[in-house]
Every structure is written in structure tokens, then in C-alpha cells.
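A single protein chain has been removed from this complex, and every other one stays in its place.
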Amino acid sequence: MNASTMIGTHVDVRDLVVEFGKRTALDGVDLQLDTGVHGLLGPNGAGKTTLMRVLATVARSTSGSVSLLDHDLSKQRDLRMVRRRLGYLPQQFGYYPRFTVREFVEYFAWLKEMTPSAVPLAVDHAIERVGLADRADDRLKKLSGGMLRRAGIAQAIVNDPDVLLLDEPTAGLDPEQRVEFRELLRTIGVDSCVLVATHLVEDVAVACTHVTVVSDGRAVFRGTPDDLVAAGEDTSDGDSPIERGYTAAIRAARKR
Amino acid sequence: MIPQSRPSTEWRGNHARRTGRRRRFLWLHVRARGVVLAAAGVAAVALVAWWAAGWLVNLEWTGGADARVPVVVGAPLLGSVLVSAGLEGKDEEFERSLAVRWPVFRSIHVAGAALAIGAPLAVTGLWEPRVYGAFELVRNTLGFLGLVTLAAVVVGARLAWFLPFGFAGVIYIATPQPLTEATAWWTWPVQQWSSGVAAWTAAALFVVGTLAYVVLGSRRAHSR
Partner (left out) sequence: MSRLVARVLKMELWRGTAPVAALSIAVAGIATLFNMSEYWAGRWAPLAENLRMILIVLVPLAAAAGAWQGGRERRRRIGELLGSTARSPWQPLLVSWTSVVLGTFVGLAVTWTAGAALVAPVATYEGRHWWWSVVVAFAGLAAASAVGLAVGRLIPNRLVAPILGIVFYVVGGVATYQSGGTQWLMPTVSNSRDGASYLEPQFQLIQITWLLALAAAALVVVGARRRWLSTVPLAVAVVAAIPIATGPGDGRWQPDPQARELVCADGEPQVCLARVNAFVLDDVAPKVREMLERWEGVSGGFERAIDRTSLSRDERRRAMPGNGPQGDEMPDGEQDHASVTEPGVDLERTVVLDLDNLISWNATLARRSEHGKTLELVVAEAAREAYGCEVGAGVPEAAWTAMSVARLWAAGMSDEQPGDGTWVSQEETQAFEHLRSLPEAEQKAWMGDYLAAARDCDHAALTELAGELR
């Protein structure tokens, strides 16, 4: 954790372009993130998930530079250093149904090349933080959708990541669980960079210190949740101030 | 110069439009269930079976028709394993919510599979149909399909291959030699056509499996 204080910029994306064949998913994104909880908002198909996948080192950029924790992702050796310090919960969360929660989290602790001696404690801690301590020895196939998400979050945070990427983490969580989850995000965000992709605008309003809005493959808004609220003062589309800000940001981008 | 005619649905009657839509749904259904790939697989199996049957019988030291037993068991087994995946949709839960008469579709599906495997295999076994030839190939096709459909009802189509696969594996070796009619009720895949018990068992399996599948459908995968 001390390592995080040494890091200049946690996430540094410059002019990122990702193309799948003829389709352009990301079209020149710039993004610099430090510690704190960052919200990534945007309509479906805007490129949120693609951006998350690039940052999670599972998708490759067509052009532009991406560096995480001061390591350039285009270098194979650096990639391994970054991945050790990374936590990722994909939108389509796959799992082995016959593993227990504890086994699943431990398996990922191993995959993240954690120090073996630190693993048992870290696993217990991660499971406790997501509130699954009483279900730790249940098979994953016996868990409900919300519990599965939490098991997914547990594997993401087991290595105390410096960069934590969560793609739609609140899907399937009930209101109470979401409150607890936001609390968890705030604690992790103290000394890590947490990036949460979601289209639940309220989550962002409450839990995030920074917001980025993505539309049509570009970052069209960057600022604090308050900035986003301010941006929406002129419109009436949306049920909450932040929803109005979000709608306004998207519309402004489309007009351009 | 005659202008190139463009296909248009405008002039068609209401009835024609409905059949067109139905045909389109059928085609989508066929594609969604991977029927094309399975059909290609079955064709390949039939060709290999045809070649293997000839090769085995003509080896210098094999004892005639008995040499075809592996083909008579293996080809229908492979065929029914290939079609097993098509017994359920990618999202069975969702498909069932559609206003489609699934029992009708399921019956067509099983009958089509039986025909698609049985017919080409029967053609490959015509030269000596009653001694490990066409008759046994058809019987085993029906029997294995019965096992596949039964397994699909119990464990779901995705794992349905396990039942005929395991069963064939066990009998193929554990069958007491020489073959007797007394064991025909469970060694039906390796019996000759002359064994009535074997034929009836296979037929009964097919009927029971098909009925269960038509009524109940494939077991839905546990929700996730």
C-alpha cells in the first residue's frame, strides 16, 4: 500500500483509439486518474466496456498510449508488473460453479502472483469486506446473483489493487447492499484508483469523487459530481440533478 | 431492355406473408440450434462409417459381418451425440416464454434427427442389412436418440451426450461373450437384428425418450 504513494499517475490514457475491424469503439480518449473513486458514465455502446477492457489489459489499443502505474502497457514485461497490482470485475462475470467462494478468491490470489504467505489472510479479508464471510465455504453455484457479484468483487480486491476496475458492479445488488458497496468503494478509494463503469447515475453521484462521461467513443465530460450537476441546471430532462447533468453532457457532445 | 425484377412482398397475399414469416422463423430456429453443423457432422459420420464397414470386413483375418459391430455401434452413437446439443436453445428459459407450440417443434426436431441420422446410415449398410447392417444401424440410431432425449430431460441437453457415450462404452466391453438373447435387454446395441428383444428395447427407448422430451423439453440450466 505504501507503493501507491510513490505512483505519479495511476491511469494515464492519451489519444486512445480502439477499432474492431471497421467499427471504431474508442476514438481518441484522454484520461488521467489518480487515487479516489472515479465514475465512468455513458450510454450503451459508448465504449465504456471497451475502455475498461483496455485498462484491464485484455483488449489491445489500435493507437495511442496507455500506461498504468507508470508502466507502458505495450511492453510485455511491464504488463506483468501492472497485472499484479490490478483488480478487475468484467461485465460478463464468469466463474467456476463448483468452487467455493474461498477457493475462487484464493485461486485468483494465486493467479495474481501474490506472496503465498500473505494469501490466506488476504482471502479472508476480501471475503469479509464484501460481506460473504458466512458463505465463504458455499459453492458458487448456490449463491444468488447479488452474492455472485460480491464474490466477483472479492476476487478483484484480494490483492489490494492500486487500480481497481469494476464494470457494472452493482447489477443484481439490492438497495441495502448497494449502500454497503459504496462504503466499500470509498474505503478502497482512499489509497487506490477505483474506476466504476455504470449506467446507474445515482451510484456515481453518491460514491464517486470524479466523473467521466463517455459518448460515441470520446470522453465528453470530466469533473466532479458537483460539476456534472451544475452542467444540467439548464435542462429539465431527468429526475435528479445529476441525471439532468448527465443528459446535458451527452446532448452537448452530440451537437458538436 | 427488361428491368431487373426486384423481389417484393407487397403483392403477396396475407397468407403468403404468413408462410413466409413462418419459414423465416423456422430458418432462424434451424440456425440457432446449430442444425447445419450437426448435419455436416452426420454426413461425415455416414461417409466414414461406409468406408470403415468395408475396410473392417475385408481385413484378411476378421470374421465377416461381426467386424462391423464397431461401426454399427459407433456411427449412430456419434450421430446422436452430434444432434444432442440442438435439443435446447441458447436460452431455454427465454425460448419457452415465446408463443410457440414447442411440443410440435420438439417432435419435428426428434423425428428430423432420427431421419437425418437413420436414413444416410441405413444407405451405407444396405449390402447385408440384417447382419450388422442397415437394420441394426437404424435400431441403434433410435435407441441412442432415446437415450439422448431422456438424458436431455433429466440433466439438460448440454450434458445429454454423457448417457449414450458412457452406456456404449460400458456395453461395448462389458458384454458377456458369446452374445445371448438373455442379455439383449441391455446389450441391444451389439445384438443382431434377429434379436427381437434388442429391437424392442431400442424402439421403447426411442418412444419413451421422445415422449418425455416432447412433453417436458430439455431441463433448464440452473439460473445464473
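To keep things simple, chains are lettered A and B as they appear, and every chain counts its residues starting from 1.
In this section, contacts are C-beta pairs under 8 Å (C-beta built on N, C-alpha and C of every residue); 3 or more make two chains touch, one makes a residue touch a chain.
Since the model is a prediction, treat every value here as computed from it, not as a measurement.
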Residue among A:His10, A:His38 or A:Lys112 touching the omitted chain: A:Lys112
Option from B:Leu78, B:Val153 or B:Ala202 whose C-beta touches the chain left out: B:Leu78
Residues of chain B in contact with the chain not shown: 41, 52, 59, 70, 74, 77-78, 81-82, 84-85, 158, 161-162, 165-166, 169-170, 172-174, 176-178
Sites on chain A contacted by the missing partner chain, in the whole complex: 53, 56-58, 80-81, 83-84, 86, 88, 90, 92-99, 103, 106-113, 116, 119, 155
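One rule holds for everything that comes next: only the chains that are shown with their structure count from here on.
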Rounded Å distance, chain A centre to chain B centre (Cα mean): 47
